[in-house]
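Complex shown without one protein chain; remaining protein chains in place.
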Amino acid sequence: MSIIVNHLTYRYNPGTAMESTALDDINLKIEDGEFIGLIGHTGSGKSTLVQQLNGILKPTSGGVYVDGADISDEGYNLKKLRGEVGLVFQYPEHQLFETDVFSDVCFGPKNLGLSKKETELRAYEALKQVGIEDDYFYQSPFDLSGGQKRRVAIAGVLAMKPKVLILDEPTAGLDPKGRDELLEKLTAIRKDTGCTIILVSHSMEDVARYADRIVVMHKGKIAFDDTPSEVFKHRDELKEMGLGVPNITETMYELKAAGFPVSTDIITVDTAVKEILRAMGK
Amino acid sequence: MSIIQTDNLTFEYIRRDEEGNVEGITTAVDNVSLEINRGEFVAILGHNGSGKSTLAKHLNAILFPTEGTVFVDGKDTKEDANLWNVRETVGMVFQNPDNQIIGQVVEEDVGFGPENQGVPTEEIWQRMEESLKAVGMYEFRKKSPNRLSGGQKQRVSIAGVLAMHPKCIVLDEPTAMLDPIGRKEVIRAVRALNDVEKITAILITHYMDEIVHADKVIVMDKGKIAMAGTPREIFSQVDKLKALSLDVPQVTMCAHELKKAGLPIPDGILTNEELIKALKQCQ
Partner (left out) sequence: MLRDITLGQYYPSDSVIHRLDPRVKLMGTLIFLTSLFITKSFYGYIPAILFLFMVIKLSKVPFSFMVRGMKAIAFLLAFSVILNLFLTQGEVIFEFWKLKITKEGIYTAGFMAIRLSFLIIGSSIMTLTTTPNNLTDGLEKGLGFLKIIHVPVHEISMMMSIALRFIPILMEETDKIMKAQMARGADFESGNMFKRVKSLVPLLVPLFVSAFRRANDLAMAMEARCYRGGEGRTKMKPLKYKKRDAIGYLVLVLYLGIIIALRILLK
């Protein structure tokens, strides 16, 4: 499923004194099966952008084309689109509402008009994908731990079998263990289903580790759009945007500045260790 | 001289099912004894459910021990007569920036604590000015909290506590809901209070980079103290931290791996500068 964002501009409160441009002439092409890291600091427009991709917000000008069709066209089937482009909001556990975990996950597929059997099958599968055990299925979602709630909420979107899964800061507020588990689960889901993943994140380390393409937003525009190692070559510009590079990349820059003959084209700890050992002649 | 002392502190709560029958007892804090000295910067680490927040809530008498005792500035928190004194001595900043600001204008929120303490009007204004200046938010004093960023809101909350002139401030995951810029702002403000105003700071977090400057680090696991020591001592035990599923700063991890590969690097490298120094000595 191809998504093309074409010259998209979005303004809040157009025509009033409070008007502000959230997205400014965005062009983007999302390929099947990619793992995209979308970064930018608060207010850079990244959350606004992902809400355009499933038609929750409508562009002021320009458009989003899914499989060649403009999603803002009159009569476009938005419900079907929202099943195909699954969007997990920040703190998704705040949307849980059913009396038990299983029914809550059924909400999405049920809205798509699927049969009861298919709905339940999908809910079961989705809960398995995020690693929720059967014992929890008939508990109230409000009795679960924070990390479990988060995973149930993500299952609620997964159960619609999206071809593109967008997650807006899915690890916010989780501890390191919960964060790593969740990101590993996402990698596994992508491997199993071949879906595209767009991960909105504040953590340079996380996107460096998991994404194979990084899109950097700044002041409503796309500042960089490339592979992680290419994007993190722009250390100074990224710092100016208040973002910076992964800590280990920063370490390599400082080592180089201190006279060590190391490459700065490093974004993970493993490669850094090898590079330092090489430079030290070991 | 210690400002906070817990002796065999245990906190249990009873889990009940829907009909109110007892399902079991959970021990959130299990026999914890610790001592925090005046002016120290102490970081408490641990993953969610390790009991660190429950422990923190004992320090200003929001929760009371099931067994054991908590002394704040020498006073037993369980005694009713000490309640308000304890809460004046230890201020508390919570995780969610929106759910702890009471005032509709920044300055009114900062005045809320002193108002409750019965501080005379003129002095409230003085304290409001000093506290907001200490966290760098004075120019925002007339603003509505809803118009501030997360980091700014948390700094207002810190000022609100500061205006009560506490001897100690407990911050319960104040940065968990913030972006990296907000996190830096808040940590900078906390360090300034500790360095300049000499207020004892107890920071609960799971971000490792925030505890590098602490005097003492306590790692909690399953309600117990799993590790305690200086940041260097803690970060020297990379494998143990990993086993407790905690993060290790990337530079520390890198130094640890280099040492394993045979380079003579000391344990517990915390910053890039330290790594550079250590590598220079290898050459």
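Here the chain labels run A and B in written order, and each chain numbers its own residues starting at 1.
Basically, contacts are C-beta pairs under 8 Å (C-beta built on N, C-alpha and C of every residue); 3 or more make two chains touch, one makes a residue touch a chain.
It should be emphasised that the depicted structure is a prediction, and the values quoted were computed from it without experimental measurement.
The hidden chain makes contact, of the residues A:5, A:38 or A:87, with A:87. Between the chain not shown and the residues A:58, A:79 or A:278, the one that touches is A:79. Annotation for chain A: contacts to the undisplayed chain at residues 16-17, 51, 54, 56, 79, 82-83, 86-89, 92, 94-97, 107-108, 111-112, 142, 156-157, 160.
Against the chain not shown here, chain B presents residues 60, 62, 84, 87-88, 91-92, 94, 96, 98-105, 107-108, 111-121, 124-125, 128, 142-144, 146, 160-161, 164.
Operating definition for what follows: only the chains that are shown with their structure count from here on.
Chain A and chain B have CA centres that are 30 Å apart. Only residues 47-49, 149-150, 176-177, 179-182, 206, 209, 245-247, 249-251, 253-254, 257-258, 261-263, 272-273, 275-276, 279-280, 282-283 of chain B touch chain A when the two sit together in their complex. Of all residues in chain A, only 41-42, 145-147, 172-178, 180, 202-203, 205, 242-244, 246-248, 250-251, 254-255, 258, 260, 269-270, 272-273, 276-277, 280, 282 touch chain B in the complex they form.
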